[in-house]
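A single protein chain has been omitted from the complex, and every remaining protein chain is retained in its original position.
Chain naming follows the written order as A, B and C, and within any one chain the residues start at number 1.
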Amino acid sequence: MEIKNNFVVPLPPDEAWKVLINIPRIAPCMPGAELTKIIDERSFKGNVAVKLGPVALVFSGTAKFEEVDDQAHCARVKAQGSDTKGRGGASAAVSFALSAVPEGTRVDVVTDISLSGMVAQYGRGIGIIQALATQLVNQFAAALRTMLAQEDAPTRRFPDRATMDIRAAPISAPAESATGFQSHAGKPISAIALLFTAIWNAITNLFKGRRTT
Amino acid sequence: MKTRTINVTVNGTAYTREAAVRTTLADFLRHSLGLTGTHVGCEHGVCGACTVLVDGVSTRSCLMLAVQAHNAKIETVEGLAAADGTLAPLQQAFRDNHGLQCGFCTPGMLMTLTELLAENADPSEQEVREAISGNLCRCTGYQSIVAAALQAAGTMRERGKSG
Amino acid sequence: MSRLIGKKVPRLEDAALLIGKGRYVDDIRLHDVLHCAFVRSTMAHARILSIDSEVARRMPAIHAILTASDLASVLTSPRLPLGTSTTKAQNSSTPFVLQQKEVAYVGEPIALIIADSRAEAEDAASAVQIDYEPLPVVIDARRAVDNDVDIVRAELKTNVLNRFTVGYGDIADAFSRAAHVFSDDIWQHRGCGDSIETRGILVEVRPGGHELCVWSSTQMPHDLYYTLIGMLDLDENRIRVITPDVGGGFGPKYCIYPEEIAVPAAAKLLGRNLKWIEDRRENFMSAVQERDQYWTVEIAVDAEARILGIRGRLVHDQGAYTPKAVNLPYNSATAMTGPYIVPAYSMDVVVAHTNKVPVSSVRGAGYPQAAFAMERMMDLVAVKLGLDRAEVRRRNLIPPEKMPYTKQLKARSGAAMVYDSGDYVASQAETLTAAGWEDFPARQKAALAEGRYIGIGIANAVKGTGRGPFESATVRIAQNGKVSVFTGAVAMGQGLATALAQICAEELSVSAEDVTVIAGDTAVTPLGLGGFASRQLVTAGSSVHLAAKSVARKALKAASNLLEIAEESLELDDGHVRVKGGNRSISLAELAQIMRGAPGFAFPADLEPGMETSIQWKTEALAYANACHIAEVEVNIELGNVTIKRYVALHDSGRLINPMIVEGQIVGGIVHGIGNALFEFMGYDETAQPLTTTLQEYLLVTATDVPRFETIYRETPSPINPIGAKGVGEAGTIPAAAAVLSAVENALSPFGVRISRTPVTPEILFDLIQAGKARATS
Partner (left out) sequence: MKPPPFDYFCPTTVSEALELLAAQPNPKILAGGQSLMAMLNLRYLLPDALVDINHIPELVGTSIASGTARIGAMTRQRVIERDEALRRVAPILSEALRFVGHRQTRNRGTIGGSLCHLDPAAELASVALLYDAEIEIVGRNEARRTIPIAKFIGGFMTPNIEAHEIVAAVSFPLWKPGHGYAFHEFARRHGDFCLASAACLLERNPDNTIARIAIAIGGLGPIPQRLAAAERLTIGTRGEPDVIERAVASCSELEAIGDFHGSASYRLSVAQSMLRRSLKLALARARASESAP
């Protein structure tokens, strides 16, 4: 399933680029993610914890910059992990592309996620898994945007919600995930948060994506 | 491996066995007690082949741990016929109506219908179909099973009158 | 006048099955047996970089964790031979016993774990770490055939396994002369066999460690026997394969599987008794599936809707491997014209690999797709030309006076396709009357006035049954006068033992209860083929019939010799040979005792020892059964939900040996077809991950989804076998999906809905209805 995001940060591309290709810095933007080992400047080990109703999964694996083009300001990260209890795996290919715009830099993030094994077969959870994956990516993009923005205005601690493509939820969500786009290091991202970030078109897109063959 | 001692009465016979706590009642009946009449078809509570009666009510024995049956009374397909081997009216009706082919879903069908007929002496065809809607059969198309259940209900009503 | 043939003899099988005394593979108890679980691929296509089983190996109760290299020492080949092929060749499309280089579908076995219990084996399985390098996945057979796409397995140069054209006549001329040409694209889904008993295998290592006894829930014990002899390099007297009670076959148990080689190989390697019982999730990821075909069909008809020609393309999704010589697309392509006269025909067939579970037979074996494609086209012609759908069929059916009718096609055996007998026109007419076809339009109009959408649909079918080349039978009278029948046919739930006992008892004038049928045991039946293609009653039944006849003659001859009375004045009666009209007699038991011979006693002159005969009745020809189904449905247009209101099925399966058993086969088959039409869908996502691996996700038909079926039987005896029978195992399934969806389309005719796929879920119908409404308003 492919998920597209883009946002604009008030930074020149060169500066935004420096931050972006610094995995240790952007890792915390991934909800539930935890960087455990830096193998070299291009590859890293880490975990992503996901809670799906009663099912708590921890995907443990690696992330690697497969392509980095400092001139064109685009990069591709390949992340691959499997549940530590053998309940399946997830892999993601994330492409970043920066382009200069009057307000600063436009960041395009394209993420292609695929699930494997038991987790991909979790019948009652399939719909939610897909929505949750979308939410993870959207929160990642949102947090990334925030962090990059903070380069410009370090005083600002919270993201500007107005710039975020997030719809209010029918029911109130617990406080823990209300700050869903600060550093999430280690904290499992739960389907609760989905309720206030589920994005109609994202979900239906997913459905086009995961239509059966 | 965590185990417990389990006392259980199956078809009137008392058994005491040690079993791993994670053992399902279905596997316990089949492999600890050697009562292989109860079948396992899906192990996630959909096919109904493992249906037995626990303290009188139909239960999917793959969705219950053996240790949960401690001190319980279980009835399985092995207990339906009379001691002298005479088939129960329901079993006889299955034979008369070709209510089984490969026979794998049959024990679950028989136990489910045993409960239905105990509750409802004169079920309609629709009631029979609903009763076995949680029991999958790939062979018969259900028609002969429904016919068997209705015949058995009739036989049992007759006996009720005469006896 | 027969005592037993054509009678509803209660099944001999039932006595044990009804009291829980059946003996399925998982019921067999061996001492000292270890349990197996497989580590299976979680990727649809990937290179295996590493298999780390260190943690798993150290877990409690684990005896061994075996990969392909561990088994290499006991295997003659790392991959299976092509099943039931005369050339036992392995080829680049046959499955591997265990895969350690490159997995090609989710569920492909990688490692075998052996533990004290299945639960502990599964504990270890989830601890085996496999490092994959994902490779591009091929999911759509139609795209797989393009040359530039990714390849399903690196060892292949192309995803196209096979291309061939089936046809005859001047197809171009037929289309140039056509008054009308109609075309459609038809997709049929992939479904499962889903016997309620999954697969399973039990292996006993006999003392000495070089003798194996194998119990497998298979339709093909002899094929497994020959395959194991080859794969494990065994002397044939050192292995025995037995099919115990089988909890349903439905096709998938027709294949020989990697697990059936891996477990015996491990047993031989370790010298331990081993059991593997497939669980339901494994069944969805490793037992063969069927029906995935994409048809593009054009039909040319004259002004009276008589067929001039049919041409098209058929893309068959073969999945990742080819366990057997590819017969399904050939069956489909040659079966499409069915009961109709089609002067010219041309079907280009492409068999393509994908990264999905391998494909082989599921009840119907290519015929249901063919019937669906053909019957959909017949409806299309009728709807487009505004003609009655039954009338269009009638005009094209092969008339009885043309029987036997030779199709200009060859059966797989190479023999000509000769429809041996049957009256298709009368069959359809009788079904129409029974179903009230004539007055349906009035009822439909009335219903529509109340806002109810009801529809009626029809489908005809023909099925070649009784595939040869032979089946074996030995009939033997024992010392106690009881009769044993040994056969290479396999009892997998349909009541074969009862039917064969009836045939045998009829000839020997004993009761069916006095006959014991021993099927599917290679130690007592040297030759045998097994259970597939609705063949067993025809082939094994004919052999039993001839063998029993021969034993009967021998009994008369022996009695004549002993009683010194002419054979003509003797008759078989109730286990004895009697003097007609007299009271002298000799029992079959006595005859058997005398005929076994005794040292020092003279043997009756010109008689061969033993009261037994073995026959392998051979045939190349198929006996063609035919059927006509009419379904009546109501569609709730708010939900797209279909309710089957009425179902009438006529079958001509030749002489019926046991009408009760036939009825069970037909009704069960119809319900399988209804599943294909409305419920069953084996889903995969865009990376070929299976989505429906439980019975909660993959929907089998339940008792509340079907009406009471009305069946009608015609009995046109087949002239090509001694018992006049035709097979019934698959016949019910073949036209069912076509009949149901013909009815659904008819119910939705106010919206101009056309149905060109199976299954149609409520959502699919809902969308079609919405589209129809939109067309109407625009």
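Quick note on the criterion: a contact is a pair of C-beta atoms (placed from the backbone, for glycine too) under 8 Å apart; a residue touches a chain by one contact, two chains touch by 3 or more.
Note that this is a predicted model, so its numbers are computed, not measured.
Shown chains touched by the missing chain?
Those shown chains that the absent chain touches are A, B, C.
Taking the full complex into account, find the residue in A:M118, A:A133 or A:L148 that is in contact with the omitted chain.
A:M118
Out of B:T51, B:N97 or B:T140, which residue would touch the omitted chain in the full complex?
B:T51
Would you indicate which residue among B:N11, B:S32 or B:S133 is in contact with the undisplayed chain?
The single option touching the absent chain is B:S133.
Please identify, in ascending order, the residues of subunit C that touch the omitted chain?
117-119, 122-123, 126, 279-281, 638-639, 641, 679, 683, 691-692, 694, 696-697, 699, 702, 704-705, 761-763, 766-767
Name, in rising order, the residues on subunit A that touch the hidden chain in the full complex.
52-55, 85, 87, 118, 122-128, 131, 169-171, 173-174, 190-195, 198, 203-204, 207, 212
For subunit B, which residues touch the unseen chain?
1-2, 4, 21-22, 24, 27, 43-45, 48, 51, 57-60, 62-65, 67-68, 70, 112, 115-116, 130-131, 133-134
Basically, only the chains that are shown with their structure count from here on.
Round to the nearest whole Å and give the separation of the Cα centres of subunit A and subunit C.
That gives a centre separation of 48 Å.
Using the average of all C-alpha atoms in each chain as its centre, how far is it in Å between subunit B and subunit C?
29
Could you put a whole-Å number on the gap between the CA centroids of subunit A and subunit B?
Result: the chain centres lie 51 Å from each other.
Of all the residues in subunit C, which ones touch at least 2 other chains?
In subunit C, residues 694, 696 touch at least two other chains, as defined above.
Which bits of subunit C are touching subunit B when the two form their complex?
Within the complex, subunit C touches subunit B at residues 10-11, 13-15, 17-22, 24, 26-27, 29, 60-61, 117, 119-120, 194-198, 245-248, 250, 279-280, 492-495, 660-661, 663-664, 667-672, 694-696, 700, 702-704, 706, 708-709.
Taking the touch rule as given, give the residues of subunit A at its contact with subunit C in the complex, in rising order.
Those in contact with subunit C are residues 1, 80, 82, 85-89, 91, 114-118, 120-121, 123, 126, 209-213.
Spell out the residues on subunit C that touch subunit A in their complex, using ranges where they run on.
Against subunit A, subunit C makes touches at 42-43, 106, 125-129, 134, 139-140, 281, 681, 683-694, 696-697.
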